[in-house]
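Missing here is one protein chain; the remaining ones are kept as they sit in the complex.
Labels A and B are assigned to the chains in the order they are written; within every chain, residues are numbered from 1.
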Amino acid sequence: QTNEENSEDVLQDWQFQYGANGFEFRSRDNQYSLQIQSRLQFRFATPGDNDPLSFNDFSENSGNVFKINRSRIKVGGHAYKPWLKYYWEYDLGQSNLLDYRLMIEPWEFLNFKIGQFKVEYSRERRISSGAQQTVDRSILNKAFTVDRQQGIELYGRLRRSGSLDFNYWLGVFTGAGRGATENDSKDLMYFGRLQWNIFGENIGFRSSDLSIHKKPGAIIAVAGSTNRSQHTRFSSSGGGFLEGYEGQNPGQYHLKQANIETALVYQGFSWQSEIHWKKIEDRINLRETNLSGYYLQAGYLVHQTFSWWPKPLEIAARYANYTPNTQAESNLDEMTLAFNWFFKGHRNKLTMEISEFDLITEDLGTKDELRFRIQWDISI
Amino acid sequence: QTNEENSEDVLQDWQFQYGANGFEFRSRDNQYSLQIQSRLQFRFATPGDNDPLSFNDFSENSGNVFKINRSRIKVGGHAYKPWLKYYWEYDLGQSNLLDYRLMIEPWEFLNFKIGQFKVEYSRERRISSGAQQTVDRSILNKAFTVDRQQGIELYGRLRRSGSLDFNYWLGVFTGAGRGATENDSKDLMYFGRLQWNIFGENIGFRSSDLSIHKKPGAIIAVAGSTNRSQHTRFSSSGGGFLEGYEGQNPGQYHLKQANIETALVYQGFSWQSEIHWKKIEDRINLRETNLSGYYLQAGYLVHQTFSWWPKPLEIAARYANYTPNTQAESNLDEMTLAFNWFFKGHRNKLTMEISEFDLITEDLGTKDELRFRIQWDISI
Partner (left out) sequence: QTNEENSEDVLQDWQFQYGANGFEFRSRDNQYSLQIQSRLQFRFATPGDNDPLSFNDFSENSGNVFKINRSRIKVGGHAYKPWLKYYWEYDLGQSNLLDYRLMIEPWEFLNFKIGQFKVEYSRERRISSGAQQTVDRSILNKAFTVDRQQGIELYGRLRRSGSLDFNYWLGVFTGAGRGATENDSKDLMYFGRLQWNIFGENIGFRSSDLSIHKKPGAIIAVAGSTNRSQHTRFSSSGGGFLEGYEGQNPGQYHLKQANIETALVYQGFSWQSEIHWKKIEDRINLRETNLSGYYLQAGYLVHQTFSWWPKPLEIAARYANYTPNTQAESNLDEMTLAFNWFFKGHRNKLTMEISEFDLITEDLGTKDELRFRIQWDISI
């Protein structure tokens, strides 16, 4: 609206390209850039799309469904200086603002992030839904993810020529989840993560070894988080509650949680795992519950061994196991087999997946379900 | 986010233009294009804006209203290949994702569409709200449109040099309407349409003969659809219900419907009509209802006959008749007279319209209403 700063307009000399972040406009002096990208995830699922997590989910026979599961617009780039970066992402179908963040990244060892974004608490959640190896995340995600939060974060990479090579993240957040405008308690969420880049490479938050590592890349990471609020879980919908924690009074639940994570990529093979612990202290009913879970996941571009195998075809598998209360016997597991056809890396791929879910309960017996899904995920 | 595919970035040689799809950026090799367009529809209506459809609608005297009736952003183009097209459209005022679709269009005779989009079931609905000949669609639309659905579609044009010239569409959809994330029943929606291009031209989904056809263009089309779900009608708000069908249990209603459609354009004159039948089988109350309706619509750029008539001024008229239950005597009709001033075709036009609605009921007598509307529709 205002015109007073007009005199400093940067004129004329611009570059345009289509790249890994979509359509990009960049001033020749690289002080300004604007990237615009659309992403569509189209899915067919039968007998239904949701992970069955509780006993009743197994009984309900929802219908076959075609749907636009994710429909995103992503806008990013930098302004004023190359190290002052911005990024926002909006889900058009849900009308949800997902990310809106500013990143001040002057040095490798010290950077600063502000806004709303995915906390780097767990690998699976941090990896974009468009860069997964399977149709979607494992059954662990719902209970353990810290998801997106609003706040500030310090992060960077510390390394010397030897094997001392670490990434770190430290954050403080409102702890009320995506889109919150208030904090129900005075307490904030605290978060930290330390990641050892074993062979001197930060392999990033990405599934599948599409770049076919000649030398192995691997990480081991530890992450922890505490928060006090009315919520017992977080998702793209914001703060929510796990089954059995319907009471939502201000500051009712104190969450303490930790995650140990590994990942490896080598010659078309990829591996990743997470082990989670979460303690929910109910400060009103004076009750304490411990949740735990883990998953193991591997993928392989079989063409690296058998040259007759189609180059774009990856095979991947995951086993996940979730215990909602370590004092009780109930237990849910998931076995998933997936095939990815990479037309253009993760930017344009087709995924076919079969999953088997088994719920073992103390009192109600055992339930199982087989699910088939096929998905096209394309970024433009 | 990921950078690994960066090496293949398409650099530098881009073309820019402002055209029929708004602002457009295109790589010189035409592998990538991005179009951005905004559309605003501003309306004044008195004594109110809604079509009076039931007895009570006539009694309510709502107020004079200025409003932004539609406020759209449209983003489209192609990526990777010229025949891999994408398009999304979002209504900013309602925060509704309308379209999000991918089109694979390698050949004229066989194309493939996936995502959420307007089913080509009826002409009036398929024509963009910005390319109508009147301020808005007829009273038929609410009851008979299949509207937007999520699913997949095959379509194409079959022709030989003679008069054998057809367009066809075949689709399978979840059948739960715009924005649905689940299917209430196992059943899917099936749809087909066959269109004969009588004089060897596909005149498309467009009102008004702005291009002044020297040779006549005409079509006759037949379309049909079946669906089982909890819904009895669909709109931009998603699946809904017609008056008298408030019960919405999973799979309660089986809909079977058909449409016969004609259209013609010649020397500034344009014609279109639809005849609709719809059967609603209530599987819970074991009741069956038949609905029917038709409209006839014509427009003329009078300058083609009288040279003193302003070139941009079109006159158009419509008669529509709707029977909500063929077993009962109730009946609603609409007579509309409209004037369009085309500043720049359908991309910038002013429409003035007078409508008369008459409701004849078995038991409550007759009601009528006169409505005036004026509208500016502009695409930028």
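We take it that a residue touches a chain if its C-beta (ideal position, glycine included) is under 8 Å from a C-beta of that chain, and two chains touch if they have at least 3 such contacts.
Everything quoted here is computed from the prediction, not taken from an experiment.
If you put the hidden chain back, the residue from A:Leu34, A:Ile315 or A:Met352 that touches it is A:Leu34.
When the missing chain is restored to the complex, the residue among B:Tyr80, B:Phe166 or B:Trp376 that touches it is B:Trp376. Only one residue in the set B:His78, B:His276, B:His346 or B:Arg373 touches the chain that does not appear here, and it is B:His346.
For subunit A, the residues touching the absent chain in the complete assembly are 1-6, 8-12, 14, 25, 27, 31-32, 34, 75, 77, 79-80, 86, 88, 90, 95-97, 100, 102, 114-116, 150-152, 172-174, 176, 179-188. In the full complex, subunit B contacts the hidden chain through residues 15-21, 23, 36, 38, 40, 42, 47-49, 61-69, 71, 73, 92-93, 95, 128, 131, 204, 206, 210-211, 343-348, 376, 378, 380.
Please note the rule applied: only the chains that are shown with their structure count from here on.
Averaging Cα coordinates per chain places subunit A and subunit B 38 Å apart.
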